[in-house]
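One protein chain is absent from this view; the other protein chains keep their places.
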Amino acid sequence: MRALVYHGPGERSLDAVPDPQLAAPTDAVVRIDTSTICGTDLHILKGDVPEVRPATILGHEAVGTVVETGSAVTTLAEGDRVLVSCITACGRCRFCKEGHYGLCTGGGGWILGHTIDGLQAEYARIPFADTSVHHVPDELTDDQVLFLADILPTSYEVGVLAGRVKPGDVVAIVGAGPIGLAAILTAKLFTPAMIVAIDLSPARLAKALDFGADVVIENGSENAFARIMELTDGLGADVAIEAVGVPETFELCTELIRPGGRVANVGVHGHPATLHLEKLWIKDVTITTGLVDTFTTPELMKLIAGGRLDPTPFATHRFELGEAMEAYDVFADAGTTHALKVVLTGHPVHLPAAAAKEAVAVS
Amino acid sequence: MRALVYHGPGERSLDAVPDPQLAAPTDAVVRIDTSTICGTDLHILKGDVPEVRPATILGHEAVGTVVETGSAVTTLAEGDRVLVSCITACGRCRFCKEGHYGLCTGGGGWILGHTIDGLQAEYARIPFADTSVHHVPDELTDDQVLFLADILPTSYEVGVLAGRVKPGDVVAIVGAGPIGLAAILTAKLFTPAMIVAIDLSPARLAKALDFGADVVIENGSENAFARIMELTDGLGADVAIEAVGVPETFELCTELIRPGGRVANVGVHGHPATLHLEKLWIKDVTITTGLVDTFTTPELMKLIAGGRLDPTPFATHRFELGEAMEAYDVFADAGTTHALKVVLTGHPVHLPAAAAKEAVAVS
Amino acid sequence: MRALVYHGPGERSLDAVPDPQLAAPTDAVVRIDTSTICGTDLHILKGDVPEVRPATILGHEAVGTVVETGSAVTTLAEGDRVLVSCITACGRCRFCKEGHYGLCTGGGGWILGHTIDGLQAEYARIPFADTSVHHVPDELTDDQVLFLADILPTSYEVGVLAGRVKPGDVVAIVGAGPIGLAAILTAKLFTPAMIVAIDLSPARLAKALDFGADVVIENGSENAFARIMELTDGLGADVAIEAVGVPETFELCTELIRPGGRVANVGVHGHPATLHLEKLWIKDVTITTGLVDTFTTPELMKLIAGGRLDPTPFATHRFELGEAMEAYDVFADAGTTHALKVVLTGHPVHLPAAAAKEAVAVS
Partner (left out) sequence: MRALVYHGPGERSLDAVPDPQLAAPTDAVVRIDTSTICGTDLHILKGDVPEVRPATILGHEAVGTVVETGSAVTTLAEGDRVLVSCITACGRCRFCKEGHYGLCTGGGGWILGHTIDGLQAEYARIPFADTSVHHVPDELTDDQVLFLADILPTSYEVGVLAGRVKPGDVVAIVGAGPIGLAAILTAKLFTPAMIVAIDLSPARLAKALDFGADVVIENGSENAFARIMELTDGLGADVAIEAVGVPETFELCTELIRPGGRVANVGVHGHPATLHLEKLWIKDVTITTGLVDTFTTPELMKLIAGGRLDPTPFATHRFELGEAMEAYDVFADAGTTHALKVVLTGHPVHLPAAAAKEAVAVS
């Protein structure tokens, strides 16, 4: 089959590789119908995630169709349409039992496109399939559910829920890239009184308004701290969601929240930040971090099915899997292309698995 | 001044009575600009609330203007525009400190128009004023905030919050009178996947659709239990809110919730219900009851100010205080008049207090 | 092998039956080293649980040793010492993912000794073994962990946690049988200010004092409601835990709690109760019901290992499996024998499985 393969820092190619096979009774093999590229994939390509070994297929977000199941799989059958989540859950360890699938110690967690082959391919082997994929109702399209594989539950769980957004709150979201936009979209589920988006880029702030921000602050040209204080009668925001991943934006979050407020960090950080405990010790703040668990995926899917949540505007560009190299270029150059998420469709013609194996792609 | 006075079961009149005076350093006197009539006032008139003594001025919901404050009042000044809440809070007792103002043991709780004179009058004495009224921002009209005095926080706190409505839930609201409609309006703050309103009256169900119900069930002509099961794949509703106050509707709520579901009783009951423990013991249900505390009034006011919540459609009829007798007739005959809430405006001409005293009205 | 078999209402015998076999890749076969009898087993024998078919082996609480595992079992190996819980969890359904194993819709829930063969036997087949048994640390004896199979998590989850017992509370526990005593033991984990046990039997109340009750009330000879009010300055208990299962005790619980209090029903009920909504609607009460989920089993096991919790006093009588008929008699006649829990030891000599098969016992 064809797959987008990592070959070390800066090196990727669309390769012909062997089809995946069941390796454990709890596995399933899924035909990938639609997948997408994550900012994390770009980090891997920069060499920032050294545990990804060369020759690994990338990708951890997809919608597909079950083609084969192991003997222990009880809830899936060939032909089932499923969302494959970025987080794999063994379902047996202490953390999985607590719903903390992201902390799975039984062989799951974030493994797809990380420690094992991922989903930017024609087929993928999915470990612990019973507890790691979600049935997709017939009435929902791939595009409607695709972003439930990572970006929506990430912003919702690690940002909105961890930050305990509630009706009437002022919510400051620092960073208006895809994660920040997903935070805006899902924060609205709790009807805050005001959502304020903060970013350096006017283009991203324009998107923030489209996704539902009430106020935008162009950080740098405006003083974000001063503007938040002005908007809140000098009190500060109830919740600040960090959606960038650099020390400056985290520190801004700790400044602009009110006494008793919550800072929810969603950004992936490579460097330490300074925590101004000499100011914060008395301020009754709560700071949270976390990887997504995807425990809210069923809830978010119900909201999409009920017409309450529409993630399709994230899909700004669309490619066939055979164009995956170009898709990466477009996604990586978001500053120019204004890409939010690029959709990769796997099977323009629904070839049988055997035939698909023969399709050859060159990087 | 003029006031609507209770004279025993079935007896009310618009009387000339003495102006209220400060009686404690924590009191304020408020000029009533706008008030409304509650279903509870009708209960009082039926004689169902015997602790209301004849000669009591009725009413516990108003917007007004502070005209005088006791020496201990620190947060209010003459001329301040305030919402007077149905619940008075001493602010000192154990329950007030816990935010359970409705359970106040220090002289508060529901006292206005109940154990002391109420608000359907030109002026009213408000005990524990610092902790029992809310400043109204200039940009909000009386109509926008009036229903924060009782109906909105009641349905929100005792129904929506006690029932722990959350994004994606199926919420069944049994009863589509004003309390049920306020439950619909405030349940939407948490973006349930589906709100189902159940009532006997097609007219009330039409209102439920206007207020945001997704599905309505005409109980009696339809089998509400069967319809809910059909809508939820046989599971039942996540939350059921009782907004009527008779045993049958309460029992229906306990039937139509799913295992693990919540029943939040808001209705005022005069009779016991049957609790089918032989079915419910194993069903993981939570049942809650309660009087409103009004602790969410500031939050709801922020949502109105932010344009997220609009209670003005409750105001179906409008009268001057001098027409209060007719207003009661219209409100009591809601089946015919389709009244939701009637608004009483106190001061068509803004007379000074001294002059107002001389105005005489006879029932 | 030998097993205690139900043959219809009133009929039980110790029979020679075939050894259990693996039936699914997620199964394990466990040699039962120690088991016990539950009050529910007596209900089954009375014919109160008609879904138990004749020829079913009874029992849902045991400590044993894994002898065989299906191909999909990843966390267990032959020789592992395990606690077999009364609740089986498929680990895949929506309720299992939420930790509500008792509501499992994927083939689990309470099935052992109910809809499939149980644990009062030499061996048992355990479905969904990975998610339904718990490893037992070497340093803990069978007696120390046996009551974690049902009684302790039941009283803790459905009584103490659902009732939100917290430091300083007054907790009234109605019923001082094994479930009520386990509620006393586990309520103490939250350091209430006072635990009050209420029962008809002076002998059970003496046990309640032994298990840690501060005050006991002999209901009938004393007026329990009046005594609770006296102990709480007329306010009522913060939490009431129903541990009997008849309408009268449930109704007592709703009377003796304070405004804002919680009633947690643990008792198994066969009849409806009267809910006095005409008094309770205004009282801010929370009433909960539920079957145990056993999600707290690991937490309780840590407390036993840390010396914080000692359930061994429940073991009042001890028999070999061959004496199971007599053990039932002693347990059923607790009024005379003062039995709390009877321990059945399966393997006085540790015969190899093959040899054990040949042991024959006749009722």
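A, B and C label the chains in the order they appear, each numbered from 1.
We take it that a residue touches a chain if its C-beta (ideal position, glycine included) is under 8 Å from a C-beta of that chain, and two chains touch if they have at least 3 such contacts.
Just so you know, these numbers come straight off a predicted model, no measurement behind them.
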| note | The chain left out of view makes contact with A, B, C
| request: May I ask which residue of A:Ser13, A:Ser71, A:Thr115 or A:Thr288 touches the chain that does not appear here? | output: A:Thr288
| note | Given A:Ala16, A:Leu103 or A:Leu140, the residue that touches the chain left out of view is A:Leu103
| note | The listed residue (B:Thr74, B:Thr141, B:Asn223 or B:Thr312) that touches the chain absent from the view is B:Thr74
| said: From the list C:Gly168, C:Pro202 or C:Gly335, pick the residue that touches the absent chain. | reply: C:Gly168
| request: By the contact definition given up top, give the residues of chain B that touch the hidden chain. | output: 24-26, 70-72, 74-75, 90-94, 97-99, 106-107, 130-131, 295, 298
| request: Determine and list the chain A residues touching the chain excluded from the picture. | output: 95, 98, 100, 102-103, 245, 247, 250, 259-260, 265, 267-278, 280-291
| query | Mind pulling the chain C residues that touch the left-out chain? | reply | 166-168, 188-191, 193-194, 214, 298-300, 302-303, 305-306, 308-309
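Here is the rule we use: only the chains that are shown with their structure count from here on.
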| said: Building nodes from the protein chains and edges from chain pairs that touch, which of line, ring, star, complete or other describes the result? | reply: complete
| note | Between the Cα centroids of chain B and chain C the separation in whole angstrom comes to 44
| remark: Multi-chain contacts in chain C, i.e. residues touching at least two other chains, fall at 98
